[in-house]
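Got a structure for you, written out below as structure tokens; questions coming shortly.
Of the protein chains in this complex, one is absent; all others appear in place.
Per-chain numbering from 1; labels A and B assigned in written order.
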Amino acid sequence: MAPLLEITNLHTEIRLRSATVHAVDGVSLHVEAGETLGVVGESGCGKTITALSIMKLLPTGGHITDGAIRLGGIDITALPEEDMRQVRGNEVGMIFQDPLTSLNPTMTVGKQIAEAVVLHREVNREQAMDRAVEVLDLVGMPKARERVNDYPHQFSGGMRQRAMIAMALACEPKLLIADEPTTALDVTIQKQILELIDDLRRRLGMAVILVTHDLGVIAGRADRVAVMYAGKIAESTDTGTLFRNPRHPYTEALFESLPESAAATRERLYSIPGMPPDLTKPPPACRFAPRCRYAADRCRAEEPQLLGDVPGHTYACFYPVGVTERRMGQVKAPKPEAVPMQTNGSAGPVLLSVRNLVKDFPVTKGAVLQRRVGNVSAVADVSFDIHEGETFGLVGESGCGKTTIGRLIVGLDKPTGGSIWYGGKDLARAREREYRRQRKDIQFMFQDSYASLDPRMRAGAVLSEPLVVQRMGNREQRQQKVAEMLDHVGLPRNAVERFPHEFSGGQRQRLGFARSLILDPKLIVADEPVSALDVSIQAQVLNMMKDLQRDLSLTYLFISHDLAVIRYLSNHIGVMYLGKLVEVGPADEVYLTPAHPYTQGLINSAPVPDPEEEQAKVHEGVKGELPSAINPPSGCRFRTRCPLAQDICADVEPLLTPFSLNGHQAACHFPLQDPVTTEGSAVTGVQSS
Amino acid sequence: MTTLPPGVDPGLAHGRTALVEAQPPDFAAGAVGAEKPRSLFARGWEVFAQNKLALAGLATAVFMVLFSFVGPLIYRTDQVHVNLINAICPPGGAHPLGCDSVGYDVLGRLMIAGQTSLEVGAAAAFVAVVFGALYGAISGFIGGPVDSFLMRIVDAGLSIPYIMILIILAVIFAPNRVTMIFVIAAFYWLGVARLIRGETLSLRTREYVQAVKVIGGGGMRAVTRHIVPNAIGTIIVQATFAVADSIIILASLGFLGLGVQAPDTDWGDMLAGGLQYLQGGNYWWLIYPAGLAIIITCIAINFIGDALRDAFETRLQRR
Partner (left out) sequence: MVGYLIRRVLQALVVIFLVTIFTFALQRLVPGGAVRALIDNPRATSQQIAFYTHLYGFDRPVYVQYAKWIGQLVQGNLGYSAKLNLTVTSELALYLPKTIVLVLLGTAVSLLFGIPLGLYQAVKRYTVGDYVLTGVSFIGYATPTFFVALLLVSWFAIDVPIFPPFAPQSTTVIGVLTQPRALVLPVVAYAFVLYALWSRYMRSSVMDNLVQDYVRTARAKGASERRVLWGHVFRNSLTAIVTLLGLSLPTLVAGAIFIEVVFNYPGMGLAFYNAAQNFDFPTLLGFTVIATIVTILGNLLADVSYAVLDPRVRYA
């Protein structure tokens, strides 16, 4: 049967003022009815432009210059705009990454969905609105009939994305294109949305193109995958085979850079050297050759075609890796030996201790006199210890308070209550002046390095500013120190002359890290330092952080929402939810034997780049939405979404109780493990939920 | 008065949906024409210079300055004593642009008037912008109730139709160049203050300003080393437009007879009798030279201001 969508040799260019970017350079794909095709790659690989090309919604300056896109037999590249409009929203629907900006803020959600209906069906306004309610219901929006008259800003992120999906599906298209649909959402909501898309696909008999950079999402949701690199397809096959037996060196390298791959062993990740090629001047030979560890002369001279030795598995490489699949039987690549868990040996002395930390942000209302009408309880009585020389990972979703804690420790905000013990002093009580001296020891690494570097300062000035402020050294000594830092983070010495915008994302993160190192701190609080980076760059930065921790005897407080990264780096993990620390303990214990239902939910929701594991997941993830932080639920804050919740959870707040002798604690009335008794008996078996 | 909102360049997807990022050259790999890094000023100048209108504007502005200040040294006329015999003589011969209602040579008068217009315009703009920027920056940085209060004052000032106050002040105080400078600045600073305060508020929340606290720096450092330099762009652009606006305000007051007094004059003052003379006959030389001088100068300054705005934006917004 002919595929639903067939792309043949697509070439798309973007003509900018100064140059032309060959964003898509000869891509061929096909999608069968009812299946999910995953298109995966890092930023700049052309996956989004490919998706936009199908809809012919290219940005200004974008043109399809060659190739054909056949939808149900008709070549839509040749279609005049009027007819294309009949295709958009009707036969092909598309959803985008950021639901907040992708919805018109001044139009009700219902009207926007109804618009999709009115454009393609002969109905009146009432009927269109009915359909809008119907389809909102279909996507799982509670109280659809009431909420249909609300505006986008009145919804949460997950609900907004559901509204977008409703809009795209209102006319029951045969194909849904989802461009990074969950990247802007929390992990638990992400799982809900991905499930929803899957469910709808089955119910409506749709095909889905899932464009993403997240290999875990691909592993769990895609039937087939196309891996893109530098505007071309590097490899294409069904999901299982891709993960089991990648043939293209890029795919293989990608897998090896994932923190999940080294989670158990904690060794260095493979990081792909260099950067993707400049697509304004596409190289004539194999595009991955400059960064490929197996590259040979032929690779640098000729361009490999997309071929395969088994139908259904194609790759563009002269010297593919993996195992030839000539035989019909599936080849199982041997799974790496499960390395026994590292015992988190004797931890060093406690470096920093947080006790009963509280931070409330006032919510004010009122015309002239700003009355405090409530508080956002961002951090509610959190206590934990950070040991010298270790990495403490603080993980949680948006609004859990992890970033706030980081800021409190570093002094960017003042705590409302509680203490931060460092060097025998309570930093929360310290006055500004004496605190400035202490500042040297605790430094901060920002998430968005682009925003955290003054665009008007050269890198050298950025790095030496901390030294100037702390009055350390004379000019020469400072320059010496700056050069030293640049060496540490792997930036060339001539970088001192450059401005922040002249660096790439990964390089800027290194610069930010160098700045946090320059005062020889003991503790570095890193707030989502790798979240905005591509996987291969992420690996570089993580390796750098690990190495420097060893070389300079650093201690890290690593804040992230990415469980895989946290698990890879951390010795201890703290899990936060809505301002509370719900579980804490040695990393492997928390990850492999979680005691708190939220931790379990989090682990289950986070997509893992292993199709078998993903398929085997039976846990439903975490239902529902994040409650308001201004009026958090009484008792246990997680109870509104917890499958095990009982009455007592609303009345009595659970306290942290120990689950092992290694400091594993969780706060739950109905934990998933058995707590240790005070006599110190060992943890009994593992309870599965 | 009439300040343009930031220009928009839709060619490069405006920030948010930057689907296509031009890759920065990998200087780290010692690659691709690792040019010597240029200062921000050099790059800004490059963008400015590419804008032909801006260059034309700059040339015109320079010409007007030379015309007004150097001109009288070359082309000497008597601009102090009236000469009623020559009243409204048509252009020709000794008076290329004719004479005005009291016998002054129009071309010469145009130069003298230019001096006043440009001087007062520039000075008023300078005073207004310096004061307004400081006021706004301090208010924005301190924040809280102090900021609210200071801004209420600005709001109050902005609610008063400035032209009325200017007229009243011009009636109370004998108008000369210096008083005109302060009278105009006294109202123009309000708009600048509000703008810079907004800018400061936005900059204050930038992470690189917060980073100053982390390394142990204080508020002073944050303001002087990070906020002000990043606001300078806006300030300079504002100052440029302020000059054009001030020239127009001065001219408008002069037209009403409430500007500088004889024998001093400005372009607007030259047009003061304009209406009567229109009706008496076709005395075009009493209308067009002065009016065109205003228009051409202000258009030139606006071109410069627009181009400066583009130059400042590109150099800071490169991704």
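Throughout what follows, contacts are C-beta pairs under 8 Å (C-beta built on N, C-alpha and C of every residue); 3 or more make two chains touch, one makes a residue touch a chain.
All values derive from a computational prediction rather than experimental measurement.
**Q** Consider the whole complex, including the chain that is not shown, and state which of B:Pro96, B:Pro161 or B:Gly218 touches that chain.
**A** B:Pro161
**Q** Which of these touches the unseen chain: A:Gly67, A:Gly89 or A:Pro320?
**A** Candidates A:Gly67, A:Gly89 or A:Pro320; residue touching the omitted chain: A:Gly89.
**Q** Who touches the missing chain here, A:His153, A:Lys281 or A:Lys414?
**A** Only one listed residue reaches the unshown chain, and that is A:His153.
**Q** Of the listed residues A:Gly73, A:Pro105 or A:Pro349, which contacts the missing chain in the full complex?
**A** A:Pro105
**Q** Given the contact definition stated above, which residue among B:Val171, B:Ile232 or B:Ala262 touches the chain not shown here?
**A** Hidden-chain contact among the options goes to B:Val171.
**Q** In the complete complex, the non-displayed chain touches which residues of subunit B?
**A** Touching the missing chain: residues 1-2, 4-8, 10, 13-14, 16-17, 152-153, 155-165, 167-168, 170-172, 244, 248, 251-252, 255-258, 268, 271, 274-275, 278-279, 282, 287, 291, 294-299, 302-303.
**Q** Need a quick check: the contact residues on subunit A for the chain that isn't drawn.
**A** 55, 57, 60, 85-90, 93-94, 96, 98, 101-107, 115-116, 119-120, 151, 153-154, 164, 167-168, 365-368
The rule we apply is simple: only the chains that are shown with their structure count from here on.
**Q** Go ahead and note the Å separation of the Cα centroids belonging to subunit A and subunit B.
**A** That pair's centroid distance is 47 Å.
**Q** Going by the contact rule at the top, pick out the subunit A residues touching subunit B in the complex.
**A** 14, 16-19, 21, 23, 43-44, 48-49, 52, 59-61, 101, 274-276, 278-280, 410-412, 436-437, 439-440, 443-444, 446, 448, 450-456, 458, 465-466, 469-470, 491-492, 494-495, 497-499, 501-504, 507, 515, 519
**Q** Report the residues of subunit B in contact with subunit A in the complex, numbered from low to high.
**A** 10-13, 16-17, 19-24, 26-30, 32, 34, 36-37, 40, 206-208, 210-218, 221, 225-226, 229-230, 316, 318-319
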